[in-house]
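For this depiction, one protein chain was excluded, whereas all remaining protein chains were kept in their positions.
Chain lettering (A and B) follows the sequence in which the chains are written, and residue indices restart at 1 in each chain.
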Amino acid sequence: MDEKVAAIISKYNAEPGQIVSILQDIQTQYYYLPKEILIQISQIMGIPLSRVYAVATFFRAFSLKPRGKHLINVCLGTACHVRGAIRVLEKLERSLDIGRGGATKDLKFTLETVNCMGCCALGPVVKIDEEYFGQMKTDRIDSVLGSYE
Amino acid sequence: MILCWVAMSETKTSWTLKKLHSPKELEDLRRQILDQSEPEKTRVSICAGTGCLAYGCVRLIEVFKDEVAKQGLADKVDIKSTGCPGFCERGNIVVIQPKNVFYQRVKVEDVPQIVAETIGDAKVVDRLLYVDPITKERFVHQEEVPFYQKQQRLILGNNEKIDPTNIEDYIAVGGYSVLAKTLFTMTPEQIIQEIKLSGLRGRGGGGFPTGPKWESCRKAHGDIKYVIVNADEGDPGAFMDRALLEGNPHSVLEGLIIGAYAIDSHEGYIYVRHEYPLAVQNVRTAIDQAEQVGLLGNNILGSGFDFSVRINRGGGAFVCGESTALMASLEGKVGEPRAKYTHTVEKGLWNRPTNLNNVETWANVPLIINLGANWYKTIGTEGSKGTKIFSLVGKVNNTGLVEVPMGITLREIIYDIGDGIRDGKKFKAVQTGGPSGGCLPETFLDLPVDFDELTKAGSMMGSGGMIVMDEDNCMVDVAKYFLTFLEEESCGKCVPCREGIKRMRQILNDITEGRGEDKDIDLLEQLSSHLIDSSLCALGTTAPNPVLTTIRYFRDEYEAHIREKRCPAGVCKALIHYYIIEEKCPGCGLCVKACPEQVITFMGKKKPVILDEPKCIKCGACYDVCKLGAVGKR
Partner (left out) sequence: MMITLTIDGQKFQAKEGQTLLQVAQENGIEIPTLCHHEAIEPYGACRLCIVEVMAKGRSRIVTSCLHPAEAGLKVKTNSPKIVENRKTLLQLLLARCSNNKIIKAMAAKMGIEQLPFKTEYLEYNDCILCGLCIRTCEQIVGVSAISLVNRGITKWAASPFFEPAPDCIGCGSCYYICPTGAIKMEDKGDTRYIYNWKVEFKLKKCKVCGNYWAPEKQLEYIRKKWNLPDDFFDICPNCK
């Protein structure tokens, strides 16, 4: 049994009601939810595996596939939408040659969308890891991507 | 390009806080803090909300600290990172107290001058002041700035005065004195009576009267009761709750503890959206500090009342803003709503009486108890008392958070506070209520903002998102946008919502791609009516609103798409064409480089380029990059 997993579970007193919080901490640790760990959680906490899997697939915050090193989040909230966020997303898809939710072949980037990050005055907003890029334009995308290793 | 790091650190209290055992000790502490802070001492308040983080406020704060030290003013000035003052369009915002000098669009390069002139010499740096675009008048003090003039910032007003990560700042402005008053001089019944009398209605969208809700929960059968703060602000375009939780988390906590006391609950939850890491961090710090000081936990202030609260994060599901889905998520299940024939105040979380309220609703509570329901009732309209915070965004000049008394008109918000439509464009519609609301056209600009008025017009108050649209927005595209959003966010449990929204979205897709048929509008209206009748929860029953209001008020746009295969606003890709305006094209070749599909051919300098229309993918890159207006759209 993985020590890190055990530590996370005991942080929440192994309460089945806290499964979402537990999965979030697991994802922060491992960058996604590995299958073996979900199985471990089911066994340790006595929650049916089918329920752990249902919860893991219901919430968009969770990824069951390994993610790229850098997580790109494009905001598709209404304010960003009316300022042309879709064009920014399409440009990213073209430049990275992947679709929404996918990761580049070299696992450098994962491209996801979010339905509003709450920085509506700065729309369209793109977040890469912990950095926020406001008033993003299609002609700036390639240089921004280039700055990431 | 604007960018910044969000530092994700653990709670930041680096000094020990003494536990308070009585209201007197709280008052003593307050006096002590006030005595120690010199009221005439200069304070530089720099907004550290998520919006300004994206503008680079972390570096700005560092530079201020360095510069102040460099100029030898460190003991004369307090530098404070504060909550969001709301004028997000003009970030970074720096307010210099005690005179309230309001600087906007502050950059790192401006800092030496600000320190030397405004702090060192009480002079104002003119170019950093807000300038009225028409009259060219400059405004020095925050309350004079047009954006703020018509606002009544009862809830948000403290944001720029306090550092949200320091409970002493909140105590200094009177924080927790209302809690002390309720615990020691009021009975739960009196508190509920006051909230009922005030007419406070839920600020999350439902608008349900808060007092009666509390009363039902108090009366409900059961020893264990829960109170919940719904901070799963999922409406895209709305960020009021984020700013409140980031900027003044204690105001929400204080309201929550008062409510818990009134209802007889000892356990609370704050359910914060996954996408708000800074809010989670600041609330966590606030809870830690409140616990240390004895304002949370056992025997609060020696009153004998116990109350503890924990934070749960959402998992990226809009539907979890619905109270029963939120509670399911807290129980470790998927966020599927359930029928509310038995209300959650009777059987909610773990089948126990649960009172759930929105962040802003809780934040109104200390205000009402402090100044009284009779005072509160003087603000607002007959059916909607108090103020409401709106996130004013979209095609308006002054975007940001505005707090206004209920009853103010849409025109006043959009034109007086928002300073009208940006880039000289024409107003087309304002969308309120998020995906559950509707789009209102120009004829409604003089509508007073009020729960019932907005509902009568076909929209709704919602949580406070107010998105302004102009002539370049296509209303059919807007309807499609909302349905696409809801299709993704639907939990999928009930047939009308899951299957109905899907079919409606397919129809709208076809309309925006030139495959619309005459019967489509009727079919959309029919499906809408049945979704409203038979859906399980409010996501489904309100999903038709954007579609119905756009059909009602912008039918001509639908008909143009369907009958003429034309998008009047020039948005729907399949129905627009980009073309070169030869007279304006100098042959610079910028568009040729920008085109991802090599559809534009360079013909030599001073000769217009040629765009191969059939191959064009309508990405708009050439339109964006050409500064000479030589690329047209029709």
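Everything below uses one rule, namely that a contact is a pair of C-beta atoms (placed from the backbone, for glycine too) under 8 Å apart; a residue touches a chain by one contact, two chains touch by 3 or more.
If you're wondering where the values come from, they're calculated on a predicted model, not measured in any experiment.
Shown chains touched by the hidden chain across the complete assembly: A, B. Which of B:R59, B:R310, B:R503 or B:K593 touches the hidden chain is settled by the complete complex: it is B:R503.
When the omitted chain is restored, the residue from B:S37, B:T342 or B:N374 that touches it is B:T342. One chain of the complex is left out; on subunit A, the residues touching it are 35, 38, 48-54, 57-58, 60. Mapped onto subunit B, contacts with the missing chain fall at residues 317, 334, 338-339, 341-342, 487-496, 498-500, 502-503, 506, 510, 519, 523, 526-527, 530, 533-536.
We take it that only the chains that are shown with their structure count from here on.
The centroid of the Cα atoms in subunit A and the matching centroid in subunit B are 22 Å apart. In the complex of the two chains, the subunit B residues touching subunit A come out as 1-8, 50-51, 53-55, 88-89, 91, 233-239, 242, 274-276, 312-318, 329-335, 350, 391, 393-395, 399-400, 431, 434, 465, 467, 469, 473, 478, 481-482, 485, 488-489, 491, 594, 596, 619-621, 624-625. For subunit A in complex with subunit B, the touching residues are 15-21, 23-24, 47, 51, 54-55, 58-62, 76-84, 87, 90-91, 94, 114-123, 125, 130-140, 144.
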